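Shown here: the complex without one of its protein chains, the others still in place.
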Amino acid sequence: MISSLEILIPKNLNEALSLLVERKNNCRIIAGGTDVVPGLQQGSNRFANSELLIDINRIPEIKSITQTREKISIGGAETFSDMLQNQIVKEELPLLWKACSTIGSVQIRNRATIAGNFVNNAPCADTVPALLVYNATIEVESLSSKKEISIGEFLTGPYKTKLNKDEIVTRINIPIPSKEFRGDFYKLGRRRAVAISRITLAVLTKTQNHMIDEIRIASGAVTPIGIRFSDLEKLAKGKYADDKFLKLLSQKLGEQILNVTGLRWSSEYKLPVVQQMFYQLLKEIEHG
Amino acid sequence: MNKEFSVVGKPVIREDGLDKVTGRAKFADDYKFPGMLHAVMLRISSAHAKINSIDFSAIENDESLVSIITADDVPGTKKVGMIKNDQPIFCNEKVVTPGDVLAMIVGESEAKLHELVKKIKVDFTPLPLLTDPKKSLETDAVLIHPVEGSNLIIHHPLRKGNVEKGFAESEFVLEQTYSTQLIEHSYLEPEAVVAIPLETSLGVKVIGSIQNPFTTRRFVSEVLNFPLSKVRIQQAHLGGSFGGKDDIMCILSARAAVAAMKINRPVKIRYTREESILESYKRHPYVLNYKVGYNKSGKIQAMKIDILADGGAYASMSPFVTWRTVVQATGPYEIENVHTDVRAVYTNNPYTGAMRGFGSPQPIFAQESLMDEIAVQLNMTPDEIRKVNGYKSGSITATGQKLQNHEVNLLTVLETAEEDTGFRKKWLENKKDKSQLIEYDFSSPIINESQFISPDSLIKKGIGLAVSFRGCSLGAEGTDAASAYISIQNDGSVYLDCGLAENGQGLRTTYSIIAAEVFGISTDQIIYLELDTGTTPDSGPTVASRATLMGGGAVKATAEILRKRLEELIRSEWNLKSDDEIVFQNNQVLITNHQSPITFKDICKLAYQRGISLATIGWYKSPSVGWDEHVGQGDAYFTYVYGCQVAEVRVNIATGEIYVDKVTAVHDAGKVINMLGALGQVYGGVTQGAGYGIFEEVTTDKGFIRELNFDQYTIPTSKDIGEINPIFVEGKDIYGPWGAKSLGEPTLELTAAAISNAVYNAVGKRFFKLPMNLEEVLLSKKLRPEDLKRGSK
Partner (left out) sequence: MTEIKFIVNGKNVKVAVEPYIRLIDLLREKFDLTGTKEGCGVGECGACTVLMNGRAVNSCLVLAGQIDGNEILTIEGLANHNALHPLQKNFLLHGAIQCGFCTPGMVLSASALLNKNPNPDEEEIKDAIAGNLCRCTGYKQIIEAVKETAKEINSPSKQL
C-alpha cells in the first residue's frame, strides 16, 4: 500500500529536469503508471525511498511523433495507443507497430509509454527487439547535458540502463529503414492476448536474388536482456538464403542464445522453439 | 394446461440486469456503514509450523489499532468445516498451509493496518512438510491433523461384479495413468464481507459475497455460540463463485462477526486478489489409474480405477467431491465388473473443495482419453466405441442403479453432435498414424537440420469428442429439498423469494420465469426479494447444478398452490362446472364459456376482498436415493443429464500452442427454462473448461503458490477461445419444473477431455497430464521456475 507521496505534473521538460535535480534522491518518474503503481501498491523495494512522483505525461517536448527525411522521432512519453494510431509508425516501422499492438490490453496501451517499456530493462520488454533492429537511438536529457546513444548501448544489463537519476528519456530516434528491407516481429505468450512474452524475435533483411545483403536479428525474453546478434548478422552477409542456410542460421541463433543465457529452467522448451520459430520467420519473410 | 409456453424457453432480460449494467448493483465491498472498521489478516511465511507465541507489543499502543482478534476471542467453536471440523477460524497453535490466518487486527485505516501487521512478531517452529499426496499415506508421513489419526480424509470404494474375472475374460487389457492440476475459480470479485452488530436481542447481521447464506449462517452461529435465529445473513450481489465462495466466505464471515461482536462496530474484511488466491480453496488435483479390459468388438468387460485426490490442508468438501467421482468414474458406460477406489488425503498444499464440475472433470479427462485410445487400437472411430458401451434406457450404472424415469439421451446427444460437426469424416481425415511432434534430445539443445518444421506442416488440425452423464443435484450426499415464498399483491404484482442463492448465473431470472409461466403474467410483474436468512426459508446450498431443478421445482410448486386458490375462487365466484377450463395467460385469466377474460389483477383484487391468502411457502423434495458406502452401490442420484462436446483445434507443432477453434456443446439438460441464461452457461462453462484444458494451473513450491494474480494465473480472454455452438436436446423427465434439470456443471466438465482427444487427432500423440500447456505439448512435461518471484512468500 502507498503511504505518503507527493505528485507533481511539470508542464515542460525544463521544469521536470529541474525537479530531478532538486529532489535527487527521493523522486521517481511516472508516466503510464502501469509498472510504478502496482510496484508502489505492493510495497516493492524499488520504490522504498520515493517521496515524489514526477508525472511526465503533459510535457509537449516528449509527447510527439515527428518525421524528417532521415528519421522518425518518437517522444519518450508517447503511449502505445498513440503510436498504433500513427500512420508514420504503421507504414515506416511495421515491426515496432506490431510489437506495440501485442502489448497488454487497450487499457494498458492507452497509458503505457514507449520509454516506460524499456527504461527498467526487463527481459520481456516487447519494443526492444524491434528498436534494436531499427538501430534506434535514445535521446537522454538532464538539466546540464543531452546525449544520444544507441538502444543497445543504453540497455546495459538486466534491469540496468545508462539512465542517470537526473535524466529523462526524451526521444527515441529511428532512422527510416530503406524500402528494400523486409521483416517481421514475432511474439509467443501463454495466451493470445494480454500475455507476458515467452519469446520475442525481430528480423529485418535486405536480399537481392536470394543473396543476403544485410540482416538484422534481435530477440527478447530468451536472453537476460533484449540483444542484437551481430555475429549472426556478419555470418549471413553475402550468403545465399537457401533453405539449408536458413536452418543453419536458426541453429546458430540457438547456439548464441545458449551462450548468452546458459541453461535455465525454461531452456528445454525455449531453445528448440526459438530455433523453429526463427526459421519460420525467415521462411515467411522470404515468401513475403 | 395444454398450451404453449409463454415465457419458459424464451429470451428474458435478467431481473438484476438493469442494476448491473448501470453500476447500481451493490456488491459486498460497495456496502459502507457509519463507524465501520476494517480487518487485516496476520499470516506467516511457512506452510507447516508450530506457533510458539505471537508478540503484538510493537503495535499494541498504536493509535491506528482498535483491536486485535485472536482465537481467544472466539466464543464458540474454534474449528469449523463443511463436513469435518478441522479448520481453525484463527490458527493459534499451528499453520498447515500458507494461507492460514493466525490473528486479525482491526482499525479504521486498512492502509495503516497493512503497515502494522508487518510489525507483529511470530515465534514459530517449522514442521516437516508434506506436499506430495502420494506420500500422505506412507507410515512415516507427518500428520497434518494429528487428532484425525491419519492423513486420509476419505476413502470411497465401489465394488461391482468380479473385476479379476472380467480382465481374465477380456481379449485386451490397457492400463494408463492420468493427472490433473490445481486450479483457481477466478471469480472476478475477490472476497468481501461486513458484519454488523445488531441490538442485543437480535444478534449479528452479515452482508457479503456469500455463495450459500444458510451454510454461512451455520458457521457464524457455531463460532459465536448463537442460535441460528440470531445470525442474519444477507447476500450481496455475488461477483462470481463457481463453487468457490462457500467455506472461505463462511470463515471470513465468522471472523468479521467475531470482531464486530467484540468491538460492537461494523467490521469489514475485503481481500486483494493476492490474498484471495493465497487463502481460498481450489479444484482438486487428481492422479488417476485406470485399468480396462475389453474385447475386439470394443465391449468393455472390466474396469479397475484407483484415484488419489489432493485435499490440501483441510477436508472442506473433499468427501463429497470424491463421492461424485466414485459414482461417475467409469463414464457413461455399461460395465459389468467395476472396482473403484477414490481417496482424498491431507497435505500442506492449498486446500481444495467445491468447484464447478465437482469431481467430474478429472475422471472425464481420464475415461474419455481411454475410450479414444481403445477406439484407435481397435480401428474404430470414437463415436463407434461409445455406441457399443454407452448408456441406454434401462442400463445399469457402476453403482448398480437402473437408469429410468427419464430419457437416457446419451446416444442422442452423441449423434446430434456428430451430425452437426461432420465428426467422423473430419476425424478420419485428420487421423495421424504416428506422432507429428519432434522428439528433441535435450542433451544437445541445438536441433538437427532434419528436425526443422516446414512452414506448410506447422499447423495440424484435429477434432475430438467427449461424452458424460451426470447425476443431478446432491444425490446421496444429503437431504435434498428446497422451498420458495410467493406473495401476490392485490394489484397482481408478485413478490418471489427462494432459499437458493443467486450465484450470478441467473437463477432468480429462471425462478421469475417459472412463476410468471404458472400465473400467466409477464416477468416484469415479479419482484424478486433479497435473500435474507431472517425471512427466507432454508433451501440448502446453490451447488451441484441443483438450482433450476430443486429451486425451480419449489417455485413452481409454490406458484401452483396460489394458482389453485385463485382457480377455486373463480370456480365458486362464477359457478363453473368441474370440467370448465381456466387458463392463466397474457396477464389474464380465460375461462371456458365465459365471454370476456378477467385480468389477473382483478382476480387478485377479488381474492383480497374475499379474504383469501395469496402468500405462501411451498416445498419441493427430491425422491429418496440410497447408498451403501461399503461397496459403493445404490441409486446415487434420482435423475441424470447427458452431454457431448466436440472440440475442433489447430496445434502449432513448433510451439505447442493449441488454438481452440470451435466447440460444439450438445446437452440434454431437460427442458430449458431461461434461454439466455442457458446459452450463457454453455459459453461460460466451455470457456472455463478450455482454460482448464490448455493453460490454467496454480503451481506450488513447498506449499507456496507461484501465481497470485491474473498476470501469472492466466484465464481465457476474449481472444482465446473460438466459436462455441450450444445445442440443447430437451429430454423428458418426471422431475424438475416441466422436466428441467442441470446444465451449469455439465458444460464445463467435458471440454478439456474433448480438446485432449482433438489434440491427439491433430498430432497423433496422446497427453496424460492437464493442462496441455506449451511445455506439455512439446515435451510431455511441465517446467517450473526455480524461484517464487512474486509468490506467496
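Each chain carries a letter (A and B) given by its place in the written order, and its residues are counted from 1.
Please note the rule applied: a contact is a pair of C-beta atoms (placed from the backbone, for glycine too) under 8 Å apart; a residue touches a chain by one contact, two chains touch by 3 or more.
What you are looking at is a predicted structure, and each value in this text was computed from that prediction instead of being measured.
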{"item": "Given B:152, B:378, B:676 or B:779, the one touching the chain that is not displayed", "value": "B:676"}
{"item": "Absent chain, residues of chain A that touch it", "value": "2-9, 30, 32-34, 37-38, 40-41, 53, 55, 57, 81, 104-108, 110-111, 193-194"}
{"item": "Interface with the undisplayed chain - residues on chain B", "value": "11, 13-14, 16-27, 29-30, 185-190, 237-242, 272-273, 503-506, 676-677, 679-680, 682-688, 709-711, 715-719, 721, 724"}
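Keep this in mind: only the chains that are shown with their structure count from here on.
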{"item": "Centre-to-centre distance between chain B and chain A (centres being mean Cα positions), rounded to whole Å", "value": "43"}
{"item": "Chain A-facing residues of chain B, complex", "value": "110-111, 114-115, 438, 440, 442, 445-447, 449, 451-453, 455, 458, 654-657, 659, 695, 711, 714, 716-720, 773-775, 778-779, 783-786, 790"}
{"item": "Interface residues, chain A side, partner chain B - complex", "value": "1-3, 42, 188, 190-196, 198, 244, 247-248, 250-251, 254-255, 258, 263, 265-269, 271-273, 275-277, 279-280, 283-284, 287"}
